[in-house]
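Removed from the display is one protein chain of the complex; every other protein chain stays in position.
Which chain is which? They are A, B and C, in the order written, and residues in each are numbered from 1.
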Amino acid sequence: MRDINTDKENTWCSGCGNFGILNAFKKSVAMMVEAGISLDDIVMTCGIGCHGKIFDYLNMSGMYGLHGRALASAQGIKLANPDLKVICFGGDGDSLGEGLEHTLFAAKRNMDITLILHNNGTYGLTTGQFSPLSPRGYKGLSTPKGSIETPFRPIPLLLEAGATFIARSYSARLDHLAHTIQRAVNHKGFSIVEVLQPCVTYYNTYSLYNKMVKELEIVPYNRNLALQLATAEEAFYIGVFLEETKPVYHEELYGSHNPAMDRKASAERVI
Amino acid sequence: MRDINTDKENTWCSGCGNFGILNAFKKSVAMMVEAGISLDDIVMTCGIGCHGKIFDYLNMSGMYGLHGRALASAQGIKLANPDLKVICFGGDGDSLGEGLEHTLFAAKRNMDITLILHNNGTYGLTTGQFSPLSPRGYKGLSTPKGSIETPFRPIPLLLEAGATFIARSYSARLDHLAHTIQRAVNHKGFSIVEVLQPCVTYYNTYSLYNKMVKELEIVPYNRNLALQLATAEEAFYIGVFLEETKPVYHEELYGSHNPAMDRKASAERVI
Amino acid sequence: MDERVFTITVGGRAGEGVKKAAQVIAHIFCAAGWNVCQADDYQSLIRGGHNFSTVSTSQTPVYCAHQNHDLLICFDQRSIDKHLKRLKDGALLFYNSDEAQCEQGIPIPMNSLMKKHYHGASNVSLAALAIFAALAGMTQEQLQEQIVQQYRRDIEENTAYAMEIYGMVSQRCDYGLDWSVNKPFHFVSGIQAIILGASKAGLDFFYGYPMTPASSLLHYAALKQESLNLFAIHAESELAAINMALGSAMAGCRTAVGSSGGGFALMQEGFSAAGMVEAPLLCILSSRPGPATGASTYTAQEDLFFALHQGHGEFGRVVASPDSNNRALSLSAELLALAWELQIPTILLTEKHLSEGMADIGMNHPELPEAKELPGTAGASYQRYAATPNGVSPLVFPGHKCAPDTVVKWTTLEHLENGVRSDSAADIKAMKDKRGIKAKAIQEACKRYQTTAEYGEGELLVFAYGSTVLELREAQKYSQRPFKIIAPIYLEPFPHEKLEQYRGKEVVVVEHSQSGLFAQFLKIKLDVQVKHLINKYDGRAFDPIELAKQIEELQDA
Partner (left out) sequence: MDERVFTITVGGRAGEGVKKAAQVIAHIFCAAGWNVCQADDYQSLIRGGHNFSTVSTSQTPVYCAHQNHDLLICFDQRSIDKHLKRLKDGALLFYNSDEAQCEQGIPIPMNSLMKKHYHGASNVSLAALAIFAALAGMTQEQLQEQIVQQYRRDIEENTAYAMEIYGMVSQRCDYGLDWSVNKPFHFVSGIQAIILGASKAGLDFFYGYPMTPASSLLHYAALKQESLNLFAIHAESELAAINMALGSAMAGCRTAVGSSGGGFALMQEGFSAAGMVEAPLLCILSSRPGPATGASTYTAQEDLFFALHQGHGEFGRVVASPDSNNRALSLSAELLALAWELQIPTILLTEKHLSEGMADIGMNHPELPEAKELPGTAGASYQRYAATPNGVSPLVFPGHKCAPDTVVKWTTLEHLENGVRSDSAADIKAMKDKRGIKAKAIQEACKRYQTTAEYGEGELLVFAYGSTVLELREAQKYSQRPFKIIAPIYLEPFPHEKLEQYRGKEVVVVEHSQSGLFAQFLKIKLDVQVKHLINKYDGRAFDPIELAKQIEELQDA
């Protein structure tokens, strides 16, 4: 496998959970390649935020999208060329704030792409304002007296919207995360990996997660159990919560066609 | 109570479920006024669509908002003057498509306003394209071979997002709907009434609903039961599924202050 | 040749098939080799209200529908009340006497006859067809044939109903239709022509969200999915649509988006992104009266400057507006081809009038350009934003078999040639210069196409763009004094090379805006002296004869 690093200076804060995601992702890419997927067929998109910088650190094709819109562009890529594995890196502000609608519709459509959700509970890059996943009382520059909103719960929300593979992992559990990403990408349908990602600068959750994170042994056998475990208070369970088979959007749309590969030249087009 | 009709010609298709909503709403307004609420304190917003036309048929204050944005404007009204009862009329395309994000955030914030969701399973006004609530296979001008998306389920989705009053009613059950609206408006917090609203032209569900609609006797005693009933296949249950008390946004923000009433003049403002 | 224009109008409620009836009549004229324009006036409602459809037709060219009727068929009272004053001398009026009363005109009990002939859903639109058939001297067989071909369902009931009405009409109109002609024709709306043109240039995906009068982009693309080899995606919002389109372009597909002003406003950030990632993207803006939700089903040209200055930041783009349905076809192909040649977003600006107005674009289409990328050498050395003399970088698509080991990075942040982000002063300047150079290339590239049109001759110079040109061309036929129509088709880059000759000249400007936006535009570009501004901004088209009179009066003044 060719080197997938770039020489771009890494500007994440030292200790940031994003390093774990970057490393785990590289590992999962190596596993995918080993399993026979061509590096050329893996394409990424990302939003704007600290999470988005992963784009510059990976020498892989993709689109550094607009804030909140990366998942829409990811869907466009998949529809154009369904042979590609499309992986979107989203922030919690990005994917559940500005871009919430695209996230839920991607799930609704069971679009065959993967969302890796960098859940750091804050808007890192814009200096730590509260995010849709920040807890009540979170103090940031836009909420100096503490947030008065209840956070969304991404797993139940995406489950309800129609995602067919839902997992959670932790940026500090390299192997777990790498394997989870690989499974998510292999899954046919909309898959999401919520990654617990400490932001050392604005919302340092390392000690919380280190204490509370527990690995699930198996996929919960029903949705209720999955929801219970995903929202449990006694622990942050990591693992796969849901894995289901449902028709995927692009196949419903055009079966085994590939729009980008099977293009017709003008001469063949009759109007 | 003064007359709240206007002389605007009604342009809904005859038999449209929207007539039921209009009539039920007028009835609920009468009940509110009877209960001591001033007509002047009831303000409406609506999106663009057949549902939005209700704005023109009611001689009441409000804002005929942009497609998908009426709930954002409703929140702005409430925040400015919390003494107002703010009621937003939304279409399924409006509130769960273009404006999905605002709907979920209004719920997340437990904003003290009411959403009346005209669920006709179609984009009526733009000639019957599939909506976020149309069933798979729905044929419209943008999906001539049938929709390939799974519809959202508004009640579970809004429950997950944080709504504290969730009900369903049917446009053909005038009294039920009127009482449900009144309860929703009285509720302190974000309330939604999903109204099953047949669209006689593009998605005529009268016979389906007439057969399948069943009234709930009581509010389900827990969330699981509420969800089960809201998503049941054997019947379309109507009634209140959830009624909860949680802090409301504007009180968390400024307690009993009223920004529109307690404005300071320039001379009193120090910079 | 007979130069008379016949105008036939059908009026009734929404849902009564007013448009359908007009369309069938239009088709009959088209097949007979006539020139035909059809315009639909409808409101933002689904049933009821007042709709009317007008067909103007002639053996000689006709460019837009007239507003005075030779034949008026009314399904209800409101249609009579509204249009009676617009009957020409000698015109015929038929009306539904079960619904309406009128001193003039010929009563037909359309409802009672429907009750008689239909068991289930009835269709009053057949009444209009039957009346026309009788007037035009069609045989019963010919009428039957139209019913079978055009109405497909309920053939028996429709036929019985139509035949009874046919039998009741004793009047005849001498249109002079030659029934032996059976000319092939292609009667399409402006929007349909746009989809057809883009398809011919290679369109793979149309991403949209319904918004009148642009919705039919989505509808027509969806309908023609198989035959045109493209996909129409109704996204969750306009924001989704344009960002999906960017993704599909990145993966190698030709894409377009479209909406009316409100939806286009929502696509601005994505439009700017297209400028930054250098995405080839055709954007179609079909205007209606604004601001905001405005008046959804009517026409306007209020979005000129809005279209010209879409998106934050500096980057090149092309904005052009078709002056006929035929031009809509070719321009759409050109704009998709230019988008790909230059890797820029292009805007096809049009308005409700042209979008929904129908005309025969003929069967022999001009040669249309194809949207092709500048191909690049794949491999490790590939750089998405490689500097080139004209600012256009070679394009390679990820995952394509001919592009092994190639990294293709599209980046909405300012970037290096390889697509990796940078915010160093030198890098920012370099990329801005690259895009600046490209802006020059755009000017050259556009010159390859027909950037302006002129119609007629005369001292008086009349400027217009978009479908207002159609109104003027029709008016030209009725003006006692000759005038010359000058129509910029490409608006940005402005075709100075063609239009500098008019710098400083005294001109008349005709447009559909309140404040005279196009006049301001011409003042900026050519420093023309706008002697007269004829502007209509009530959402309605000009009646060509009235427009001719207005122009004549100016000349007299």
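One rule holds in what follows: a contact is a pair of C-beta atoms (placed from the backbone, for glycine too) under 8 Å apart; a residue touches a chain by one contact, two chains touch by 3 or more.
Bear in mind that the values here come from a model prediction, so they are computed numbers and not experimental data.
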Displayed partners of the chain not shown (whole complex): A, B, C
Candidates A:I21, A:I48, A:L133 or A:L177 - the one touching the absent chain: A:I48
Sole contact to the chain not displayed, among C:T7, C:S44, C:S125 or C:N158: C:S44
Full-complex contact with the absent chain, from A:N5, A:S142 or A:N210: A:S142
Contact with the hidden chain (one of C:R4, C:H312 or C:K401): C:H312
Absent-chain interface as seen on chain C, which is shown: 43-44, 239, 260-262, 264-266, 268-269, 271-273, 275-277, 287, 289-298, 300, 302-303, 305-306, 308-315, 412-414, 423, 425-426, 428-429, 432-433, 435-436, 439, 513-515, 517, 524, 527, 537-540
Residue numbers in chain B that touch the chain omitted from display: 2, 6, 8, 38-41, 43, 45, 48, 53, 55-56, 59-66, 69, 72-81, 83-84, 101-102, 105, 253-254, 259-261, 263-266, 269-271
Chain A residues touching the omitted chain (full complex): 9, 11-14, 48, 50, 64, 66-68, 97-98, 100, 123-127, 129-130, 132, 141-145, 201-202
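Here, only the chains that are shown with their structure count from here on.
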Label of the chain whose CA centroid is most distant from the centroid of chain C: A
Rounded Å distance, chain A centre to chain C centre (Cα mean): 41
Interface hub residues of chain C, defined as touching at least two other chains: 236-237
Two or more partner chains touched - positions in chain B: 100, 132
